[in-house]
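Excluded from the complex is one protein chain; the other protein chains are retained at their positions.
Presenting chain A:
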Amino acid sequence: MQAEKEEPLFVEDTVYISSKTTAEEVIKEISDKLLEKGLVKPEFYENVIGREKDYPTGIDLGVVNKDLPNIAIPHTEGEFVNVRRVIPVHLENPVTFKNMIDPSSSMEVRFLFIILNNDPEGQSNILAQIMNFCTTISANDLGTFFKSTDTKAIYQFLNRSFADQDM
């Protein structure tokens, strides 16, 4: 029997560029857009922000390569989202997040992968795919990617890179 095909992790019209300067502002901005599209529940924003305070999601990519910017992976429980998708957000300004594996420290983040996951038992682990992307793509290509403000180019690079992953 053929395995059921999973929905694509990235969709071109849900790639965003944000000029906000705080985590609350950028997550509010993107949450409102996702709510308009019916991708999340009205409670999504407050739950993501609440969770970020108690269980932060900043990831220090300096341990992978000192030239890479840091990322964050804001997310919340599956009951507050309607799809399984990753929302990439290029940040035009550095935004402070706390470190996921050391919540006592903070870092400046330049790119978000907001994870919408209504199927945590799904075939492939979304976070594992994001981390594979950040640790296996060449630093040069990643550096160019993280600086890009072209949503179409961001979408195409992610789609191609994640499709190539052998999970």
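As a convention for this text, contacts are C-beta pairs under 8 Å (C-beta built on N, C-alpha and C of every residue); 3 or more make two chains touch, one makes a residue touch a chain; residues count from 1.
Please note the rule applied: contacts and distances are computed from a predicted model.
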Checklist entry - From the names "Cation:proton antiporter", "Heptaprenyl diphosphate synthase component 1", "FAD binding domain in molybdopterin dehydrogenase" or "PTS system galactitol-specific transporter subunit IIB", which one matches the UniProt record for the unseen chain? => result "PTS system galactitol-specific transporter subunit IIB"
Checklist outcome for this item: Among the options A:19, A:93, A:106 or A:135, the absent chain makes contact with A:135
Checklist entry - Of the listed residues A:64, A:83 or A:137, which contacts the missing chain in the full complex? => result A:64
Checklist outcome for this item: Touch with the missing chain holds, among A:15, A:87, A:109 or A:126, for A:126
Item to check | Hidden partner interface residues of chain A, rising order | outcome: 51, 54-55, 59, 63-64, 73, 75-78, 100-103, 115, 117, 120, 125-128, 131-132, 135
